[in-house]
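The other protein chains are all here in position, but one chain of the complex has been omitted.
Up next, chain A:
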């Protein structure tokens, strides 16, 4: 556990960067610090490994005050990941990662062995080991940065906007992979971001800071969406809170799913028209995975990929109500397609049915924590 006890930081120029910050980052959990630019997130983070010294207050690691600890030794116990990775340009990818175990006293051989395992773990092929950082994309460098932070197997991790410098597609991929990794390794993490969606997606708990480094609210992502503490938090969490909070509601088991007529791709015009009376017909592949929708009336030849309307999203039966509602709203037939764990068609559901089922859940007062997206 990382404990902030009345921590304040006033810079020599008089800037009050952090004010009387008190909170716990629980063991094995990911705590996100989020807030507008300049609100003191980075300052807070860097006080944990004493790159910045607090003006007053104390930060404890597992109950032990960091004040007066040997700083180099303290830092070797804490993995640190920053926005632009900060890799050593003069070392290969493998030796970048091996640097942290080397510092903790591992032999060169041992350190490289560990580094090789970690590269694999963060999804980098072995062929990357001998490359230099400039030969990597931003996303790949960030993976190396994460591997390096993990290589000394620290109990604690600090991450400062680790996924901010990459494009949205890579960002969401890195986030997903990191969540998966964290489920396996269960480090005690404090992550900083200015992106509320990232905070809600990744955080077990989220601390919202306001300018001047004051804690506005510390809560689970779901609580932030459903019960913001004040107008600042509500505004910062943003619009569509009601809709986004559905990302934390598991798809109701009682949700009525009707069977949805479907034909395989390549079916004849006659088969398509025979399959349904409706304006829209679902098309699947040979494994019954949904592909898209067609209008049987307008077909002139056997169904090909160019006939498909691809606007509809697909929701997993075990996903969240947000996914299910989005599927029903986005399909041209207004029937949201549900699939099982393997991606095979289960059936469909309308927005009205989803909303009805939400009303029932609300009445029963049960919400289950799922994952947002």
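By definition in this document, a residue touches a chain if its C-beta (ideal position, glycine included) is under 8 Å from a C-beta of that chain, and two chains touch if they have at least 3 such contacts; residues count from 1.
Convention: contacts and distances are computed from a predicted model.
Novice: Which listed name, "Glycine/betaine ABC transporter permease", "Dehydrogenase", "Cytochrome o ubiquinol oxidase subunit 1" or "Acetolactate synthase 2 small subunit", is the one UniProt assigns to the chain that has been left out?
Specialist: So the chain that does not appear here would be "Glycine/betaine ABC transporter permease", according to UniProt.
Novice: Which residue, A:49, A:66 or A:320, contacts the hidden chain when the whole complex is considered?
Specialist: Reading the full complex, the residue touching the unseen chain is A:49.
Novice: Determine which one of A:89, A:125 or A:253 touches the chain that has been left out.
Specialist: A:89
Novice: Based on the whole complex, identify which of A:3, A:44, A:100 or A:182 touches the chain you can't see.
Specialist: A:100
Novice: Over the whole complex, note the residues of chain A touching the chain we left out.
Specialist: 49, 51, 71-76, 78, 80, 82-92, 99-100, 103, 132, 134, 148, 158
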